[in-house]
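Of the protein chains in this complex, all but one are displayed in their positions.
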Amino acid sequence: MSDNTIEMLLQKKILSEYKSNLACIQQIAKGSSDLLVNEFLLSGLPAALLCCEGMLSTSIITELILKPITQIRMKEPTADNIFSYIQNRQLYSTDRSEAKTYEELFRFLNSGFAVLILEGALTALVFGVQGYDKRGIDEPSGEDNVMGAKDGFIEVVRVNMSLLRRRMKSPQLKLELFVKGTKSQTDLCLCYMADRVPQKLIRQIKERLNEMELESILSSGYVQPFLENRRGCLFDTVGTTQRPDVLCAKLLEGRVGLLIEGTPFALVIPKLFCESFQTMDDYCYRPSYSTLVRWIKYVAFLVAVLLPSLYIAIALHHPELLNRTLLLILAEAEENAPISLTAEAIGVLLIYEIIREAGLRLPKAVGGAVSIVAGLIIGDAAVSSGLISTPMLTVTAIAVIAGFVVPDLAQSVTLLRLAFILAGGFLGLYGISLLGVAVLFNLCAAESFGFPIMAPLAPFYPEGMRDTVTRVGFRKMQSGDFTVEEYHE
Amino acid sequence: MTNRKALGMTAVLLGMVMVWNGCSAVQVRDRTYLQAIEVKNADQTEVQLHDFETPGILSETAGDNLDAALQKASVFIGKELFLGHLELIAYASPAFTERLSQCMEEYRLSPACKVLGLTKGQTLEETDTQHLMEQLRRAEDSGLFPETDLFSVQRELEGTGGTALMPVLTRDGDFAAAVVTAKQFCGVVSEKAAAGLCWLRGDNYPKQLALSEKENFDISYGTIRLSAYAEDDHVAVTAVVHLQGKGDFDQAAALIKSQCQAAITETVKECHADVFDIEACLRSQCYAYLEKTTWDEVLKNITFEIQVVDRL
Partner (left out) sequence: MNKIRSGQLFTVLLTCAAFTFLCQSAAFTMEGVFGEGIAAIAQILLCIPIVFLYRGGFSFSAYARRHQLLPLIFIGYLLIRGGVSFVRLQQSSSALSLPISGDLLAAGLIALVCLYTVSLGIHALARSSTLIFGILMFALIIMFIGAIPQAEPQNLSMTPEDSIWQGFLRGMYRADELILFFMLLDFCEKKQFRTAAAIFTGKFALAAYFALLGMAVLGNRMKQSAHPFFSTIAISQPLSTQRADALYLLIFVMLCVIRITLFTVLAAHLLRLSFPKIKYTSTICLGIMLAISAGAAMLSLAGWWHLAALAVLALGIPLCFLLVQKRGGVKA
């Protein structure tokens, strides 16, 4: 059967004649072995309970639906009477709906619902009795912290919604479900606090999502480009988080979250640049310590991006900037290096990227061996043989480790680091400052739905400094009533 | 042209410029970092170069001028010379003094670089310049010798008097303070006067004053303030030293006064030199008087009074 025929059938309304109805369903699902059809008589009328193998709990479906439904005896059984009786008197599950077209029917079916078709009925009843295997709620892999909660989002959007609802019991928390992806029919959930979020933002997000004409949405990365600034910003203008507590905090500030079925990452709109340096731990520690840690992160970011390039620029073009003793140590270390400083830096960074990528993809059993190979062979042997100088390796290692302090910016840091190395190596501090200005302008130009991502630094909002330059105590913060709408331009 | 094309062209252009410029960058290992240079003659310039690692001379070359001599040295050594960390310029020919400013601009020398005069026939050929520098710094830190550097010498030379103070290495290997002009060495001041100049210049004080064989005055705080007022035919400058320390205050005060007096006599009166910012003091406090008379007249008629007061 051609695709066009299936598409046409999917748009059709459910047939009332049982045999034709079932034949149509089987025609659409032809070739799929996971469609289970349980035919029976429901108060004398032919009926069938359809489900997708592996998506339901068989014990639940037997106990909650099959057993009671087969015991229905009505005096004048018609499809409408039976369906009305089931809907109003039986209530086999808390999540019930009706499918009017075959497209809706299959969407429910493939989402783990049980579907009941009946002779004479123009709709199909669906019961939410999902019982598919899902990952347990676990600590998020990329957003560890010490003092905060240890639960994170999983791949099931409804579970994620419950994680939010448990934390924010206010009825102002709205969780709007909708479906996107012509083939995947993926569930997306728009989350926002109705009393905090600017209505214009919701409208704009919905418009952007409506522009999305994807066939499938398999991860947050499919949706993110549609919500991001189109201007080519070097940094993300849409945030991601795996933590429900973080998302709740963002929602309270008037932002919008987007949960996506199949991925444990929620999207947060808008995202400001300074948020990349904020973690939940900051709000668990004392303000003075949190402020110190915050500043360490800022410095770490600058070190991660600029240290190798500054080192190269100063060593090659401005040696007077170096302390005399340091300069002599450097000169001695570079005496036997066969390649230029710039090439050395790029080589070391590329090797690090290869090792990092290999570490991500390798099976855990081999990971340990890779670490030894990387550390000993590349680190030790290369330096001993004079291929790479110790100061260069040290500088690059410090920069790489500093980059781990702000994992949110890892992509941008890696690219910028390379660009700055080239600029510093070829044009010295002049090149670094030119590129730095260009990056600064790029950052300042970036907006996320009218919110400049450099706020509250540029444009400058003094009130915003209390959670950017410092982290004031909650006694001061509680009186703020801050929402991100204050930054909208 | 679309934005992408424009961006692409810009990136290519930038890349070409960077590579073109950057390929000629001198690597760290291709430089020699000089610690000291000795300039022997001002006309047919001979230079001796010292670096941080080699004891003694690194290279000795001659050229029509300093640039030519350094270029020859660079060829001889086989590496580019870097003077940004130069710590010492030593020379015997007084005429080289007027070239210091040009050297500072051209070779981007550190303003903290030391300048050392050499007496006739003296050379640093066998000298460990690192040790020499440490000795000079030690002498300055101890307040035995006035603090000078390349910038202070130039700043003083630019004054109306055109004189400056700089250290010279005596035949005995000691340091002495000499008054210089752009073209000649005017005279070497005595040890007492040098100590007095430490007070008058206000940069470095001794930590201790030896009052007698057994007695010292330990100085915890010292500062000087110059004030001036104009009278009919002369300017009177009062130098007030605020002193605090342990020991016989009166004896210490008397010693300081005599040292300062010796410094004034040997520099102002005998050499007509302004080596402790008299001009700046007069310009800020007796501007009108300064405008209506010549500098020579001022120096001829100027009077000084030294006061030492207890800071407390």
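Letters A and B mark the chains as written, and numbering starts fresh at 1 in each.
Throughout what follows, a contact is a pair of C-beta atoms (placed from the backbone, for glycine too) under 8 Å apart; a residue touches a chain by one contact, two chains touch by 3 or more.
Since this is a predicted model, take the numbers as computed values, not measurements.
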Residue, one of B:Q27, B:Q122, B:Q135 or B:Q154, that touches the chain absent here: B:Q154
Candidates A:H318, A:R356, A:R466 or A:H488 - the one touching the absent chain: A:H318
Residues in subunit A touching the chain absent from view: 231, 314, 316-318, 320-325, 427-430, 432-434, 436-438, 440-442, 444-445, 452, 454, 457-460, 489
Hidden partner chain, residues of subunit B it touches: 1, 3, 7, 10, 13-14, 17, 21, 24-25, 84-85, 101, 108, 110-112, 151, 154-156, 158-160, 226, 277, 279-281, 283-285, 287, 291
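Rule of thumb we're sticking to: only the chains that are shown with their structure count from here on.
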Averaged-CA centre spacing for the pair subunit B and subunit A, given as whole angstrom: 64
Complex contacts: residues of subunit B adjacent to subunit A: 18-19, 21-22, 25-29, 31, 33, 52-53, 82, 84-85, 108, 110
Contacting residues of subunit A [partner subunit B, same complex]: 315-317, 319-320, 324, 327-328, 330-331, 334-337, 340-342, 422-423, 425-428, 431
